[in-house]
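These notes concern the structure reproduced below.
Heads up, one of the protein chains got dropped from this complex, but the rest are sitting where they should.
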Amino acid sequence: MSPHLVSQLSVGGATLVLLAGLMMLWRRGVEAHIKAFTAQSVALAATTAMVGWFAGDWQLWAVAALLLLIKGIGIPILLQRMARRFGTERELEPYVNTATSLLVGGLLVLLAYVVTKPLVSVSQLPTRTGMPLAMGLVFVSLFVIISRKKALTQVLGFLMLENGIALLAVLGAHGIPIIVEIGVFLDVLLGFIVMQVFVYQIHETFESIDVEQLNRLRE
Amino acid sequence: MSPWLLGPVQASVALLLAPGLVGAVRWMKARLQNRRGSPPWQPYLELRKLFAKEVVVSNNASWLFRAAPFIVFGSTVAVTLLVPLLAVPLPFDGAGDLVVVVYLLLLGTFFLALAGLDPGSSFGGMGASREMTVAALAEPTMALAIFALAWGAGSTNLGQIAFRTLATPSEALAPGHLLAFAAIFVVTLAETGRLPVDNPATHLELTMIHEAMVLEYSGRYLALLEWAAALKLLIFFTLLGNLFVPWGVAVTLTPGALLWAVFTLALKLGALGGAVALVETHIAKLRLFRVPELLSASFILALLAVTASFLL
Partner (left out) sequence: MRALFLLLVAGYASGAAAALVLGTGALARWASALGAIAGASAGLALAAGACVWGAAFSLDAPDLLGVVGGMAFRLDALGAVFLALTSLVAAPSALYGAGYSRAWDGRPALRQVGFMLNAFLLTMSLVPLADGTLTFLLLWEGMSLSSYFLVMTDADKPEVVSAGQWYLAMTQMGFACLLGAFLLLQSGGPGSFADLRAAADALAPGTRDMVFALALIGFGSKAGLIPLHVWLPRAHPAAPSHVSALMSGAMIKMGIYGLLRVGLDLLGGGPAWWGGLVLALGAVSALLGVLYALMEHDLKSLLAYHSVENIGLITIGMGAGLLFASLEMPAAAALALVAALYHTVNHAVFKGLLFLGAGAVLHATGTRDMNRMGGLIRGMPWTAALFLVGSVAISGLPPLNGFVSEWLLFQSLLPGIGAPSPLVAVLMVLALGMLALTAGLCAACFVKAFGITFLAIPRSPEAEHAHEAAWSMRAGMVVLAGACVVLSVGAFKIVPRLTEVVAPLVGLPVPAPSFSVGWALQTPGGFARMSPTLVAAGLGLVVLAAWLAVKTFASRRPLRVGETWGCGRVVQTPRMEYTATAFAEPLRRIFAAFYRPSEDVSIDFHPDSRYFVQSISYHSAIVPWFERYLYAPVIARVRRWSERVLALQSGSAHAYLTYLVAALVLLLGWLVVTGQR
């Protein structure tokens, strides 16, 4: 596999991952958000596998399999269950309207490009070309977390942030040691379970998962 | 064959194929919706009928109403002279590039909108207002997509872009190219008045954009406008086909190469027409105020195309 082909595939894979993230800004329903997250995890797994094949590193294959299992299948199933309970609430009026969110997302990608330029010029790996897009995903998921009102969407934003960091690690350094990777996965899983509990509690207290309602706790 | 003859040949081929393209898309859509549909050559019969019919003009309309169809038709035909329809060493390549193409199409839209306002009916005004809104919002996407293509090819001239892709086939699947293709596909849907932006088959005035502007036209004027709309669809499909997948385009001007070029062009038009028919069957029309969201999404695609093409 020539380095040029690997570069192209890295950019392609990273673009698919980022586009799935931008879907979160565009579509409003929870179903669409979960589908976007699933697609993103699958794309991430595929990119990791591709890098694993190029680098000849079995650990990356293992990471790709884990990604597929946990984030591509496991977490979406849990999310579907949550969606069935609270999914009828669509993200109707986020703080920033859809068209503006998309434009801000684009600006964040440009910002990521500026910010990662020094990293890209220092690195020698052919996969470095996708790094700005991974960074862009990190920024976009942070934006999703701060600009959306429903707790479920914010949880998805956090999961996407994880994906973005994983992608950055894979493209920038051909992955991190498998022990660390497994540790991160467990962290994410645990964090997700905790967040699930919180979302249930919020719903119990306020009859809605609109995070704005938490303001009422002040009184 | 002399290269200067290529211009009129291209224009004639485009004029001949355009109504067939519209008919084919309509037929495919009908089949997908389990209807029999009118035959693919129906638009030719419609054009012949319209040219023979009487023309009724509103008593509120001015000379602009009667001149606009010629300007719209003329500017669209002028564009067919500039796109790589059949052969790549275009004789008029030095006269106009992709930016000229976009602005010539905008000229047609400008006069069509004015013609919509002229008879003084509210439908025309509504169509004109919506059409200009959609056209204005689609401009940034086109600019960035042009730029993404041009940067990779080293020129904004269309012949050059097609040539460069022919010369380096591996570039055709570059992420920048694919993203630019997606962006221009969305703009095609918006500019040619296809679902989900506008419904070309609607009879409900509130859902019209293009149809509302031509509501007052009849006879040969309407024929010219319908033909121009079909030509616009053909031009966008040609850009999508022959800039991104240029194989089949003639590099030499021999009759054999040109016939092969016509054949491959018809194939590409058919494939793209099928894609549009699929999209139209699958998606419902968007509310007018959801269209900017769609166009912002296409802008982001074009932006990613630009960053991807100079990331590599």
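Letters A and B name the chains as they come in the text, with residue numbers starting at 1 for each one.
Quick note on the criterion: a residue touches a chain if its C-beta (ideal position, glycine included) is under 8 Å from a C-beta of that chain, and two chains touch if they have at least 3 such contacts.
Keep in mind it's a predicted model, so treat the numbers as computed, not measured.
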* Based on the whole complex, identify which of B:52, B:267 or B:283 touches the chain you can't see. => B:52
* Among B:19, B:96, B:175 or B:241, which residue is in contact with the omitted chain in the full complex? -> B:96
* Which of these touches the unseen chain: B:144, B:189, B:250 or B:265? -> B:144
* **Identified contact with the non-displayed chain, of B:81, B:182 or B:301** => B:81
* Structure fact -> Had the left-out chain been drawn, it would touch chain A at residues 97, 99-100, 107, 110-111, 113-114, 117
* To do: Go through chain B and note every residue touching the omitted chain.
  => 51-64, 66, 70-71, 73-75, 77-78, 81, 92-97, 99-100, 103-104, 106-107, 109-110, 113-114, 117-126, 128-130, 132-133, 135-140, 142-144, 147, 150-151, 154-157, 205, 215-216, 219-220, 223-224, 288-289, 292, 299, 303, 306-307, 310
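Here is the rule we use: only the chains that are shown with their structure count from here on.
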* Structure fact -> Between the Cα centroids of chain A and chain B the separation in whole angstrom comes to 37
* Structure fact -> In the complex, chain B touches chain A at residues 170, 173-175, 178-179, 292-293, 296-297, 299-301, 303-304, 307-308, 311-312
* To do: State the interface residues of chain A toward chain B in the complex, per the touch definition above.
  => 4, 7-8, 11-12, 15, 18-19, 22, 26, 98-99, 102-103, 105-106, 109-110, 113, 129-130, 132-133
